[in-house]
Structures are given as structure tokens and as C-alpha cells.
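Of the protein chains in this complex, all but one are displayed in their positions.
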Amino acid sequence: MFAQQLANALTLGSVYALFALGFTLVFGVLAVINLSHGAVFMVGSYAALVLVTRFQAPLWLALIGAMLVSGGIGLLVDVLILKPLRARNAPHLIPMIATIGVAIMLTSAGQGLFGAEIHRFPEETLPAGELVIAGIHLRALEIGIVAVAFALMALLFVVLRRTQLGRALRAIAESPKAAYLLGINVEGLFHLTSFVAAALGGVAGVLIGLDFNAITPQMGQPILHKGIAVIILGGMGDIRGALIGGLFLGFAEVMSKAYLSSQMGDAVAFGLLFLILLVRPSGLFGRVLERKA
Amino acid sequence: MTPMKPLLKSLAIATVILAAAPAGAANLRIGIAEALSGGAAQYGTPIRNGMQLAAEEINAKGGVNGNQLQLVIEDEQGKKEEAINVFKKLIFQDKVLMIFGPTLSNSMFAAGPVANASKVVAFGTSNTANGITDIGPWIFRNSVMESDVLPVTVASAVKHYGIKKVAVIYGNDDAFTKSGYDVFKAVLAEQKIPVTTTETYVKGDVDFKAQLTKIKGGEPDAIVCSCLAEEAANIILQARSLGLRAPFIGGNGFNSPKLFDISKLAGDGTFVGSPWSNANPAPVNQNFVAAYKKKFGAEPNQFAAQGYDAMYTAATALKSIKITDDLAADRQALRDALPKVTLNGATGPFKFRPAAPKAGKPGGFDADQKPFIYIIKGGKFTLYTGK
Partner (left out) sequence: MAWLSDFWSTYNTLVYSIGVHAMLALSIQITLSCGLLSLANAAFMGIGAYVSALLTLTLGWPFPAVLAAGTLAPALLALLIGAPVLRLSGVYLAMATLAFGEVVRVIVLNLEITGGPEGLNGIPPSTEGWHIALFLALTVYGLVRLARSRVGRAFEAIKEDEVAARLMGMDVDGHKLFAFTLGALIAGLAGALNAHYTFFISPREYGFESAVDILTMAVLGGTSGLLGPILGASLLTVLPEVLRFLQDWRMAVNGAILILVVLFLPTGLWDPHRVRAWLRRKRREEKA
């Protein structure tokens, strides 16, 4: 039973990490708490649903399509809203408020287009099959989520650490002004980051949408709360932190449900979060990211 | 009094004529306050659809005693303050005869007292919480309470499978699933069925395997689940993927037409009690299902059926009263006529039952209706008629 719970913790943690990736990327580079990330996640789910059911697209194509749609929305939000706010030197909470407006609009657009009822991927489009090793049950979809979460994380990590682009992004994260003086195309990279982060949100939307398989306009809200918890735990704006924070939260939740009571699971999780913040404000593993917005 | 200018005079006369014109065939203004946006919209929209469908049918057949039903539809977002605002708008601005809604029990607790104090009927079609009709004598509902459904569901499943012990899982941050759980708990205690473990989850949980793994350890004969439709399918699927084969006993949240499409064989053997199902072959129900599909291009659900029946219930009451020009008197007459209504609708035979007075204060009216018990076979709701 413990081995199964460990496997459960791994898949849940990967789900959280996958969602938190784009969320933390935007915070790290743009210094914006993007509260529309949950809505973008929802858009990804619906986009894949439409591609699969209406155009009979295979899953991999739906995944790419959903990435493009969500990424496009992220790019639009950056160009139309966040860029003018940067140009006006808006106080640092203002972009966050703007993203709330975006979330409200996307959610009501979702309801306008698809209705409020639950949509589901048809059974035949779901990857079938499961793996049973030593009594541990894992579905193909769960293995996929874990694999994609880790792969994307590794890819992002390599890009950030090993490439010119990554160095530029890290320079921006330290100080956009200094990066600009160094001749880095700051605005272009802001756009790129917004696109990539939203596309990652879309991927999370498709995979988690497939797994949870209850797509509604509101589906992004609860996972946004978890996303916030993950990036606090892992350290705000830290890519590795999203994985570590996600796994940690998944582990804590599963184990408290398994061996304590599932009643107080969330109280335990958030109480722990509260205490961790008091002791280590930069998250469990992160470094303090100080930057004047 | 100063003499009126000719133009003003003719205008005044015109207004009088306009106002007088519908007197022969007055419009009966009915307020609808449902959650049409936000999380509760998945219940509120089908309710509104069902009501619109019924009102159109009634109006097409000449209305109620020659009067047309006129619906005033407002969104209450499933928020208590919005519900109060909408109720007040409907009562004092739109001057409706009665109000349908709100969608959630929580909203009814907030807005119901407003209607009751203003002497306007508030008719809930989806409020299942205990104590709703304690608000006062102007509160009605045709939603069958879980305490009337679940004892029958559990007893049928226990008899069918010879169940000795069960495990329970429910959402503990939602008023609906929590009150469903409270009823399940009482029913299981009453029928002396031991519970191996009681597990909870909260909204936004996407993974239930931690709880299900624990449930599996207790080897229950069945899993009792008070969950919303969002989570129900996934709970079933994840249970099966963990090798948990015990059948499910579901609460009201399992009454979702497409629920078993995605978990076809996984959900087989599930017991569900419901005031309605599309499998009910009664002609009035089949007509409703066909008309709903044609108008809205979607499958109706229980909420739509209850909204549909509620509108017919109100129309039946309206038929028995004489509409005067005195709004307060009309509202009172409607309130007095409603409890006498009996209906054979999409949800089967229906009548009201007065709620027991609480602390000497008269209560409102609950639904008096027998639930259907269904067993899932091949992914379809099948009427359970005993072994």
C-alpha cells in the first residue's frame, strides 16, 4: 500500500508541477503574478477537446493545437495589456489586477462558447492501457503526465542554463533595465516568455483535462490555488522549484490523506505552507529573489 | 388641476390604452433567478432552459386562462448577495407574481427570507438542503430531499449485492456533497451497515488515488459516494485503475446523463436514486426529452426536468386563480393555490407536502415524490426493479 501511495504522490506532484511551470516562468521573468494562468489552462483543455471531437485530430496534434491557442492568448495578453502597463511604469500590483480581468473574460467566453455544462473527452480518445508493477497500478495517462512534466522541466532547465537565450532571460530576471543596457531585446523576450508560459499552461490543460476529464469554464480556479502553493514552496520564479514544490505538495497531500485524516488535508497543507514561509520566506529550496518592480 | 395640453392628453390616453390592452389577455410575469454564470451555472442554465421550454409550450397552447406567461430571467451567479439583489429587483421593480430559484441552497438561505417577508412565493427546483422550507410559508421546492432518496438507494443496493460493509467518500467543502454525506451516514447507521473508512476530498482535487488506495485496504463490499458530477466519473475510473472492483452507491451528483459514457464498463453496477431519468418511458417525459434536445441541442438532465415540471406546477396553480389588478392579492392567491397542485410531469407523479412547523412558526412546502432507483448497465441508466 505504501508503494502505491508513493506512486500516487508522484503522479499528483507531477500534475501540480506541470501547472506551476508556466506560472512560475512568468513570475520569474516578468515579475507578474499571472492570475489568468488558470483560465489559460482551461482554454487549453477546450481547444484540445474541439480538435479531438470536431476535427477528429489525433491526440498529439490536439496537444500542439492547444499549445498554439493558449500560447497565442498569452502573447495577446502581453502585447495588448502587460506591455502598455510596463511602458507606463504601472505599480507592481496593477498587472496582476489586469490578469484578473483577463481571467474573468476568458471564463465567460468559455461559458458563452461551450455552455456551463461539463464536457468530457470521449472514451475512445483516451490513451488506454495500464501498467502493473509489483502491485502498483499506473495508467498510461499518468505515466504520460509524469514523463511530460519531467521532460518539459528538463528542457526548460537546459534552455535557461545552457543557452544564450537562457542567459538573456536570467539577466532580465535579475534586472530588466541592466539587460536592456546590455543590448538584450527585453520586450521580445517578454513576449516569448508569455507565449511559452501560456503554451505550457495549455499543455497542462490538455493532459490534466484528459486525466480528470471534466471540462468546465471554471476548472482553472481551484488548480490556480494549488499553483500558488507550489511556487511558494518551490521559491517564486524558480523553474526547478516548480518541480520540487509540486512534488513536495503532492507528497504532503497524499501522505497526510493516507496516514492522517483526509478531513484536514488542506489545513495541514496550508498550515505547513504558512509555517515554511515564516521560517524560509524564499521557499523550501529557492533563493531570495529581490527585485524592485 | 391645470388643463392638460392636447398633445400630453392624447399621450396619456394612448398610455392608458396600451396599459389596458393586455387586460383581456394579461401577461403573467414570473421571475426566474438562477445562477447563469459562475460555477453553479452548470445547474442554473439547464433549470432556466427547462422553464423556458415549459413556458413556450404553455404559451403556444394559449397560455393560462388566455394569459401569456412572461418570464423575467436574471442571473444570480450562485452568490448570496447577488441572489438577494435579484430577488429584490424581481419583487419591487419587475413586480413578478412569483420567483423560481435561486439555484443553490446557500443562495436560498440568503434570498428566501426576502421573498418570505415580502409575501412572494420563492420556488426552488434545486435546493436539497435541510431547513430550506423552515424559512417560512412562502418557500416551496419540488427538489426531492436526499433524505427521501438515499434510504431507498442504499436499501436496494444492500439487498441486491448482499452488502456487509461499505467505505464512504465525499467532498467536504461543498454544501451539497456534505449534506448528502450526512444523510448517507444516518442511513448507514440506521440500516446497521459498518463503515470501513470515511474519506474526503475538496474541490479542485484531481487525484483521488490516495483515498481510494486507503479504501481498497478495507476491502468494502461497496463504495458510497457523495460527489458532484465533475468528480464522480474520475473517482470511478481511478478506483478501477487501482483494482478496486466494489460497486458504487451514488448520491444526486451521479445523475448526469453523460457520466457513464466515459467510464462505460467501469461504472457498471452503480446504484443511483433520482427523481428523474431520461430512461423513464412515460410519454410526458419522452416528449420533454425530445423537445429539450430539439430546442437546446443538448441532453436534458435532472435539473432541466425539475425546472420544466416546476413551470407546469405554477401554471396549474395559476389556472385555478383569478388574476385581479391587486398584485399583493394575486401573489397571496397563488401562494394559497400552489399546495393543492398535483402534477404528472417529466419527473413522475408530484405533489407538495407541508414542512413541519419549527418553533411554532409555519414552514413552507417540500416535494412529496417517490424516487426512481437505477442501476447502471452497459453505461446506461436502467430502472431497477428488484433482483
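Quick notes on this structure:
Labels for the chains are A and B, by order of writing; each one numbers its residues from 1.
Just so we're on the same page, a residue touches a chain if its C-beta (ideal position, glycine included) is under 8 Å from a C-beta of that chain, and two chains touch if they have at least 3 such contacts.
Computed from a predicted structure; not experimentally measured.
Considering the whole complex, the residue from A:Ala3, A:Leu68, A:Met105 or A:Val132 that touches the absent chain is A:Met105. Although one chain is not displayed, its contacts with subunit B can still be listed: residues 36-38, 73-75, 77, 80-82, 84-85, 88-89, 91-93, 105-106, 109-110, 112-114, 129, 131, 134-135, 172-175, 178-179.
In the full complex, subunit A contacts the hidden chain through residues 33, 35, 81, 84-85, 88-91, 93-94, 97-98, 100-105, 107-109, 111-112, 221, 225, 228-229, 232, 236, 263-264, 266-267, 270-271, 273-274, 277-278, 281-282.
Heads up, the rule we're going with is that only the chains that are shown with their structure count from here on.
Distance between chain centres (mean CA atoms), subunit A to subunit B: 36 Å. Every residue of subunit B that touches subunit A in the complex is listed here, in rising order: 36-39, 41-42, 44-46, 172-173, 199-207, 209-211, 213-214, 217, 229-231, 233-234, 237, 241-243, 256, 258, 261-264, 298. Touching subunit B in their complex are the following residues of subunit A: 1, 4-5, 8-9, 11-12, 15, 108, 111, 115-118, 120-123, 126, 130, 132, 137, 139, 208, 211-214, 216-218, 221-223, 225-226, 253-255, 257-258, 262-263, 265-266.
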